[in-house]
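Here the complex is missing one protein chain, while the rest keep their positions.
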Amino acid sequence: MAINTGDTAWMLVSTALVLLMTPGLALFYGGQVRARSALNMIMMSFVSMGVVGVIWVIYGYSMTFGKDLGSGLLGDPTEFIGLSALLSEDALFGGIPTILFAAFQAMFAVITVALISGAVADRMKFGAWVLFAGIWVTLVYFPIAHWVFDFDGGESDPGGWIANDLAAIDFAGGTAVHINAGVAALALVLVLGKRVGFGSKPFKPHNLTMVMLGAALLWFGWFGFNAGSAVGSNYLASVTFFNTIVATGAGMLAWLLVEKIRDGHSTTLGAASGIVAGLVAITPACSSVTPVGAMLVGAISSILSAYAIGLKYKFGYDDSLDVVGVHLVSGLAGSLLVGVFASSAAPAGVDGLLYGGGTDQLIKQAIACAAVIGYCFIVTFLLGKILDKTIGIRVKREEEIAGVDLVYHAESAYELGGVFKGGR
Amino acid sequence: MAINTGDTAWMLVSTALVLLMTPGLALFYGGQVRARSALNMIMMSFVSMGVVGVIWVIYGYSMTFGKDLGSGLLGDPTEFIGLSALLSEDALFGGIPTILFAAFQAMFAVITVALISGAVADRMKFGAWVLFAGIWVTLVYFPIAHWVFDFDGGESDPGGWIANDLAAIDFAGGTAVHINAGVAALALVLVLGKRVGFGSKPFKPHNLTMVMLGAALLWFGWFGFNAGSAVGSNYLASVTFFNTIVATGAGMLAWLLVEKIRDGHSTTLGAASGIVAGLVAITPACSSVTPVGAMLVGAISSILSAYAIGLKYKFGYDDSLDVVGVHLVSGLAGSLLVGVFASSAAPAGVDGLLYGGGTDQLIKQAIACAAVIGYCFIVTFLLGKILDKTIGIRVKREEEIAGVDLVYHAESAYELGGVFKGGR
Amino acid sequence: MAINTGDTAWMLVSTALVLLMTPGLALFYGGQVRARSALNMIMMSFVSMGVVGVIWVIYGYSMTFGKDLGSGLLGDPTEFIGLSALLSEDALFGGIPTILFAAFQAMFAVITVALISGAVADRMKFGAWVLFAGIWVTLVYFPIAHWVFDFDGGESDPGGWIANDLAAIDFAGGTAVHINAGVAALALVLVLGKRVGFGSKPFKPHNLTMVMLGAALLWFGWFGFNAGSAVGSNYLASVTFFNTIVATGAGMLAWLLVEKIRDGHSTTLGAASGIVAGLVAITPACSSVTPVGAMLVGAISSILSAYAIGLKYKFGYDDSLDVVGVHLVSGLAGSLLVGVFASSAAPAGVDGLLYGGGTDQLIKQAIACAAVIGYCFIVTFLLGKILDKTIGIRVKREEEIAGVDLVYHAESAYELGGVFKGGR
Amino acid sequence: MLLITAIIKPGAFEEVKDALRAAGVKGMTVSEVSGMGRQGGHVEVYRGAEYPIDLISKVRLEILAEDKEAKGIINVIVKTASTNSIGDGKVWTTPVHDVVRVRTGESGEAAI
Amino acid sequence: MLLITAIIKPGAFEEVKDALRAAGVKGMTVSEVSGMGRQGGHVEVYRGAEYPIDLISKVRLEILAEDKEAKGIINVIVKTASTNSIGDGKVWTTPVHDVVRVRTGESGEAAI
Partner (left out) sequence: MLLITAIIKPGAFEEVKDALRAAGVKGMTVSEVSGMGRQGGHVEVYRGAEYPIDLISKVRLEILAEDKEAKGIINVIVKTASTNSIGDGKVWTTPVHDVVRVRTGESGEAAI
């Protein structure tokens, strides 16, 4: 098969779009914390672009897309070390150069790690985060990405068990990315503990215009994430693209409505949250539902998330920026709703419960979710505990109160006045 | 005809770019209002992404691109309800999947509605805006978009009267988008009334860096808007792209020059306004002028707008962020200047007044403009009046002074200090 | 040869991406200065989009890509005046319309000028900057771009001497863009003098979230810059794209590490600087190194820049935002390291010192760098001196202290409080 | 000489400023502050969770005035800023030893 | 009547506020300021260059109180805000002539 310049053009763009999601997330998260820890929040995302990017070149791509070591559980970490093996005009993945596919998938690993950081805002040691990022992506992300994203017939046949043996539908990463990040967030905050003031102080976002900008960049970049997962500029990409528009819009409206009814007013942060919930939910589902189905998936998941974010107060885990409430809950909802709203009119060609397809697909979806949740939770929790016992992952109380920006980065996000304030 | 992956790649990107324009606009507008209503301003744009997006799926696309109901005035609202009919590999629009064309056009509807919101800053009830958005897009935008954008030979032949019968040149929406939004803004503020303090207080932008970011995202996204209207990655797209660069640059310079001469200093807001004026003006004209023509269209329109924004003080309508002065005036200027600067060297192949083509095209342009202005003004004004008499569209005086962000969204855009301030 | 829609799609996008780099730079720079001159900083970048864009149409493209006037030193300025000559379906550059290639290259001229502005923050007359931009791009950029970017076999054969006769490898503009801008920055600040307070005040960035957003937009746009320089969506674009990811990530990590070791903490501004250093360094090298080579090029250059930014205190030139330290130093490092790390496994097919290719390529690289440094420094310094003696380029001391935003633009970047402050 | 300090609601500021000017006040110094008082102490709902409201945005005015003018100025402030709702604010006066105008070095009443 | 002005570290603010409320203080006015003092005067390294630290973020509290209550209030502030480290701040009192409540026009002790 020869290179297709149209497919390649779209995948170049998609990769750039997914790269942009991580800074977008940095702003989305950074705007939500207090001004005194905004930079630290942003840095957690940015640094994962470096750490995960470098690891990807060395052994990450191999662990994910290398020859399966058996039972679809893991790729061979040594197969493509350094990625020079992909440097050839003939190394094609479908109609695009394999090195481009490797670039596209690298961005998925980066953002998944970055997503977790929202839960640990204000109180995790920066060095510990860097270490966690590098180990977590290795122990948790690469294996799970292999399960979900490595289809048989790729460059290293056979691939992962969820994609091939189970044949669950996870078009762009509801399980490997969102459920995964959400569960990791939960496990990590259970180790880390609550912020000083959790439950009694409001912790309102310090810059909501930045949150909205971040949400917008996420939406924009998500077209690369979802429609780029078609690995070509074709009918499949077009449908997933369309669904990514309308599920998101519906998710936003649904969240605003919940707030209006429950609280009496619709908030900006609610709009941003609804957007992300819609995006998360449609990620696994965008290839298998109709536009109307997409709107329902987005809206239902968003409503579930809008209520789920309150659980942290009830159960007392401090998931600062609602990574669990949004990514885990909407990721789960979207993955399971594939089994309900999938319609054979959509490109995936599968009928869900509602369209007479029975519970078959729903069960597959549930198994995939359960596997990711179980594996991720156990490994992340253990990793967190080990790091905490060895290097310690939590900042000191005074540092947290003074603000991690000054303490860990010697900076303040803003110096807006004419009078410069320094020091700590 | 088969799918063309290159064309499809470009249209996927163009759609994402035009989607990004709406958040770009939200920031452009949001930065211009006072800090106390920045979020509300941003929300007006975002919510239109949800409201218009959902309506588009249900009946909007059908009203715009459905089979003409007669005389080129309206498409059949029921033809494509839910858009499942577009879910087929064979549903192509030129070289791209029809569902992608539907996605692209959805973004035009969204941004047109959002554009109006700049005029009503600080003082419109949020619920009333949501309602207005949904009704206005139905009664005004879809019909006019059908007139202008539905060419015969599209999937539902015949199409709209301006595109086909009149054959006015409006490449990417000078009439349907910019004149339309500008006129609607004028009609709506006439119903809504002036802000408290209009004419005596300066109402300076609260965050000009955000305004510039918004202007930049608009410019970036506008390449999708204009060059994407070529519906393919071809010579036509390339020329319209080039013209979108240079008309905008010239528009910015022209506005800065007006200010320097008239006021003694060039402002940042002037640069942003000149950018938008240039973009608006070249929107209808980008396919029909040479690069030099594009610079003239951009510069002349920008100068007109730079003076026109003062009219609101003279005539006493409070067009808060100059939607009338920029979008109506430069939209009109650009549409009419097609009749002057069109050159057969450009892809449209038409000669305007200056190139010996006579007044023929100019008259067509004027008729198209007049039709849009007349229809839009009447329907919008009536709609505004009816909403005002029924649910009421204006916030209370105290709410306006306290700031709509706190009152309607329970939020402040910024909490930059170490001391958290809440409440109202 | 016929138009290739895939290549054209990618180049349309690449051009938009490179356009976005200039506002990205405006935010990156604007966030680094004090609040009182943020707008002026932003305006310097924006205005170059207008000034350089207009000049490009008139004679800039001709000077760069017009028929060589002899010895590969300059293109004929009159050949394509107004660019109407490019308005033809048949005017192709490789697989894309020539007018699109002209658009792409226009963006390079714009950003090179804008890059210089970071060095003159807070203290250059705005009018003088506008004039400088127009003259500098004419006298310095167009000739050097002709040397480096005009390959024989382009539309006007023969082309520039560095590209063809010397055959130095500068894939996307390490010499013509980054070394060039860095040297011009140095020459200009030598004429301009130091800021009031240089050396004694910290001049900390006023808005680091904006700096990070700017860095992100630069990275995003840089994919157009580097991978777009492949002028097509192919294997070459894919490799340069991949290298642009990993060199940048490695550059960021390297800078953070230097800071951690030297200063005890890693800063956000350090991350942003490392990103830009990595991007600058990989610009000339992205076609000739492997992914591992790219990481080394990014990391080494970033470390050099991290130390080089301190030189301004030592030698007493006030390069406000480290244009010299980052763009000149990393531009030079990246250009020379091509001669070291180039591997024939990469698309350029050349072996550097480390891969047994000897010093041949390294010498070529050094000659290209030296030529650009020498020519640019002399002409820029003279131009600066002449402007200073005639119109004067430096603002008054009181204006600098009061802040150039109020004095030159009658604006403040932020009005965040409820109490409006105006005046000067 | 007295220093009048007034804490008022931000929404009342423009009118108070205009009223003071109309009453002949030539200068004042304004700052943005947060106030705790009776007005706080209630609970608000945000994203479904309740949190207590403590501090509320206020504007602080400082006006140097001769002793005999102070009463009138206070009256103007109280009249203009009162909306009859909790949180309208306070005005207090403190004795001032001396005032100097930076520009000229003039002191006492001539400095105001 | 006295006006108590306290300059404290931002990190101590929440606790001081709670302690004051517990001690019966019903109102205060808070502002964000910068302080110069012994705490400054050191040098920090940023991007490899050294620069002197002058001004440090502080929170200023203003509390109107009856003369007899002042001592107690000051004690609460000092006790709660002290971390035994340089820069903990100052508290001072100035005499107040009169206080008026804007809402009602009440004056004197009734106005607090």
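By written order: A, B, C, D and E. Residues from 1 in each chain.
Please note the rule applied: contacts are C-beta pairs under 8 Å (C-beta built on N, C-alpha and C of every residue); 3 or more make two chains touch, one makes a residue touch a chain.
In this text the structure is predicted, and so the values were computed from the model without any measurement.
The undisplayed chain touches these shown chains across the complete complex, A, B, C, D, E.
When the full complex is taken into account, the listed residue touching the unshown chain is B:E259, out of B:E259, B:D351 or B:E415. Think of the hidden chain as still there; on subunit A it touches residues 417-419. Although one chain is not shown, part of subunit C still touches it, namely residues 197, 201, 398, 401-402, 410-411, 419-424.
Contact between subunit B and the unshown chain involves residues 200-202, 204, 259, 262-264, 267, 269-270, 306-307, 309-310, 313.
Methods note: only the chains that are shown with their structure count from here on.
Shared contacts of subunit C and subunit D, meaning chains that touch the two of them, come down to A, B, E. Greatest centre-to-centre distance from subunit B is found for E, with centres as Cα means. Annotation: 33 Å between the Cα-based centres of subunit A and subunit B. In this assembly, the C-alpha centroid of subunit C lies 50 Å from the C-alpha centroid of subunit E. In subunit B, the positions touching at least two other chains are 4-7, 9-10, 13, 201, 207, 213, 233, 410-411, 414, 416-420, 422. In subunit E, 10, 30, 45-46, 51, 57 are the positions where the chain touches two or more neighbouring chains simultaneously.
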